[in-house]
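Pasting a structure here, questions to come.
A selection of the complex's chains, in situ.
Residue numbering begins at 1 within each chain, and the chains themselves are lettered A, B and C in the order written.
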Amino acid sequence: MRAAIVVFPGTNRERDAARALARAGATPVMVWHKDTDLPPADLIVLPGGFAFGDYLRTGAIAAHSPVMREVVAAAGRGVLVLGMCNGFQILCEAGLLPGVLMRNTSLKFVCRSVTLEVAATDTPFTRRYTVGQTLDVPVAHGEGNWQGDDATVAALEAGNRIIFRYADARTVNGSLGEIAGSCSVNRRVLGLMPHPENAVDPLTGSTDGAALFQAAVEAA
Amino acid sequence: MDTTRPATARDAAEFGLKPDEWQRIVASLDRVPNLTELGIFSVMWSEHCSYKSSKKHLMGLPTSGPRVIHGPGENAGVVDIGNGDAVVFKIESHNHPSFIEPYQGAATGVGGIMRDVFTMGARPIANLNALRFGDPSHPRTKSLMAGVVAGIGGYGNSFGVPTVGGETQFHRAYNGNILVNAMCVGIARTDRIFTAAASGIGSTVMYLGAKTGRDGIHGATMASAEFTEDADAKRPTVQVGDPFTEKLLLEACLELMATGAIIAIQDMGAAGLTSSSVEMAGKGGLGISLDLSSVPTREAGMTGYEIMLSESQERMLVILKPGREAEAQAIFGKWELDCVAIGTITDTGRIVLHHGGVTVCDLPLEPLIHQAPLYDRPWVPTPPRAVLEAGVQPEPLLASLTKLLSSPDGASKRWIWEQYDHLIGGNTIRRPGGDAAVVRLDDGPKGLAITTDCNPHYCLADPVLGGMQAVAECYRNLSAVGAEPLALTDNLNFGNPERPEIMGQIVGCLQGIGQAALVLGTPIVSGNVSLYNETSGQAILPTPVVGAVGLLPDVAVAGTSALSAPGLTLMLVGKTSGWLGASAYARTILGTEDGAPPPVDPQVELRHGTFVRSLVRDQLIAAAHDLAEGGLLVALAEMCLAGGMGASIALPDGPAHAIAFGEDQGRYLIATAAPDAVIARCNGVPLVRLGTSGGDALTVTGHGSTSVAALRAAHDGWLPAFMDAG
Amino acid sequence: MKAVVIVRLKHGVLDPQGQATGNALRGLGFQGVGEVRQGKRIEIELSGTDKDAARAEVDRMCRTLLANPVVETWSIEIEG
């Protein structure tokens, strides 16, 4: 299974993503944002970081970079796309997923383990989980506060497209409905704020994120 | 303003040079320098670049050892960790800029120290920060802390290096002068370490990175009336950092280093292009000629003086092998950074600067580098203090425990480190909140343990002992996670060295650091001196922060302070006499900062540390924690909190409050499922059985019990409540 | 020529930053501080001299990059 990891200037969790994918049996290749010809891939990953400095608005400049046209086209063909943290922000700015990610209500960057509830398992990424299962996965972001208007939320709910919700006692970032991740209508584009790629190794804490990569590898 | 006009004694005074220093410059040149040249002298002869007050005493530090590849004098220290890998690290202060503009001051401090590390060819893998703020009730403390923490996080998080540890303390002595010390640790290959010494007459000097603006052009000139013709054009004293550019600079530099095209490289830190060019040519025993008109600038009309003294961030100077310029330009072009030839290496022994066809500076390097005045400043030793008697216990033991855990210094710093991305890289094996942080090397199983420590109260009471204790506490933190202590870096934060009692603190602390480092086999391989930390005659507490790095052969057996299983035997390693002088208990409960601090015996530290390390490595213990501020009971509570597990103990004999909270040195608390095996190994190391783990409360025989949940509320609650309160 | 773009959050969109600023001002003892909202002001140097053309062009910039139409509105002024 070939996974293409798109690297923008400012991307900084590409190696974490590559390691998680390799552990799950994929062969990750890094793709520099200027290479507008995406190599053939079964899975495209937009990793964490602060593409283009996250200046102006998080994800905004990256979302309008040439490689993203390729990503949008590939998504249209049904290629699996996974955006984690900054990747999720870019997917929202690029219009592949609905809503926006705003400053955390605390106005502070937050890095800690959170309890993540799996809200839907009928995606290629979450098939190995059960609905309602809780995962121990870290977050690390300053702008993970998901917001959308009533119609957007209604559409997500009607389509069972909210995939992860925070299930912590204290709110992580103020997201509407504690939304932590959502998917596209065809369920093949997934974006989430937490970092499952940092939860694949028993020595660093949790391994609850590993099943997400395994499922994606199987599905691709 | 004409920066090529001859300078005067008055200019020299405005640039912060003493009258005798001005005389010395004129004598060494045999002429009067022009204003640009004077500016270059003033920064090269500044305390920051020349170490003129501290050098004499720094010479006494042990700096070499079998593993040391580069000691002090390079951008960062380099230590061999086997298999062709080297650890590269250094700590540096950004105290004053952080007080003026906490976010940018702290952020650029982090940016600067990371550049020091990657300039040597290393990829940064961990950051730490040692912070000191004023009294919590001081009106500026809250906003300074919020800004500093946001700035450290803002830069490190974006750049993509985990910030894994540090320390944070409060005291009124820092009200007008906070301390922000940042440490960076990187990994390089031993056969690909880069230094600053130029070679190759005729080689090209390239300028890399961000453009030069009028940032931070040195303080003394700010006040100069000549610079304020236009109010709106007032030079910004504070540099603004751009982690995005720095991340690109890192990747571009590492890529260029891999090509073998580089002869020497030096970042532009404090004193910017001046110190980088002078040092590169000077270290190589050569000369340098630069055309300042080629330097990429952010604003039009910058003078040579401004270009040389600008402290704009994210810039590097590099000397390339002949004919490799195009290669460098291609790499930097890909990363969208400037890469411009600005001069050549010469054999003249001089620094010659041209600007717009005019020679604006022509100085011999020798006096700039080697003739800075070295001061043997008068100093007086700190008078010894009397031992503080334990007296009667003023309140129940567990009430004091709760107070200590929720005191500003004792409270959890979670509010801080949760704003730092401490997980990026996927190699953080021990997160902040325990003893040393542990970070795995990419391919494992090796890892590094890293910590910073200093107890300024001890340093104030007894500088020699305080210096020793800072090293000893680092040693304990590393040993508690099973790491072999390798080497140290230090950040010497003091007041005005022209005052003999302050100079006495500097001399004493350095003596203590040196003595302990020698016995413990941990040479000092890099460091930074920050003097004149005073406002209106009020000096900070002497704060020689020590940063330490240790090696773990296999991170899978890294120790932990978390008590997470019931039924373990708790044992105390080391002797307890109940020493309360200068302790957290004395400050918080007895209301006194007085008393002599506990003695430190580096030989004892060595023996006890080696013992605990061997227990961790052989997996004979389930948890270990060193005893520091707050003593035995605070350490036990921290272990309970880290693992979410209770414990029951009986205190050794003696006045209960002194035994529970005294800060006798050389001690650890360990938890083991195999107490007999531990005892069998102790070989004379004092060991006392205290009790067992289990339940959901901490119980001290004869003194009652308190739930771990209540302790957690106290420990975790103070800082967020403090910051959130209007 | 210079364009000044003001980007503001749409009415009804939560503004955590403005809220926090308001709280901080009240915390500092400033009286009578009501709602606070924070927006961006972007100055763009432009070559060319045709103001109407510039305005149309800057409007395109806003639509494609400078603002997120899902949550933000913008206004444009062309100077000099």
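Going forward, contacts are C-beta pairs under 8 Å (C-beta built on N, C-alpha and C of every residue); 3 or more make two chains touch, one makes a residue touch a chain.
Every value quoted in this text rests on a predicted model; they were computed, and no experiment measured them.
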item	value
Whole-file subunit formula (labels as shown)	A x1, B x1, C x2
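By our rule, only the chains that are shown with their structure count from here on.
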item	value
Mean-CA-position distance for chain B and chain A (Å)	35
Centre-of-Cα separation between chain C and chain A, whole angstrom	29
Centroid distance [mean C-alpha coordinates] between chain C and chain B, Å	40
Residue numbers on chain A that touch chain B, as the complex places them	9-10, 12-13, 15-16, 19-20, 48-50, 52-55, 108-112, 138, 140, 142, 195, 197-198, 200-201, 203-205
Touching residues (chain side chain C, partner chain A) in the complex	13-14, 16-17, 20, 64-66, 68, 70-71
Residues of chain B defined as touching chain A within the complex	150, 153-154, 157-160, 242-244, 247-248, 335-336, 417-429, 431, 440, 555-556
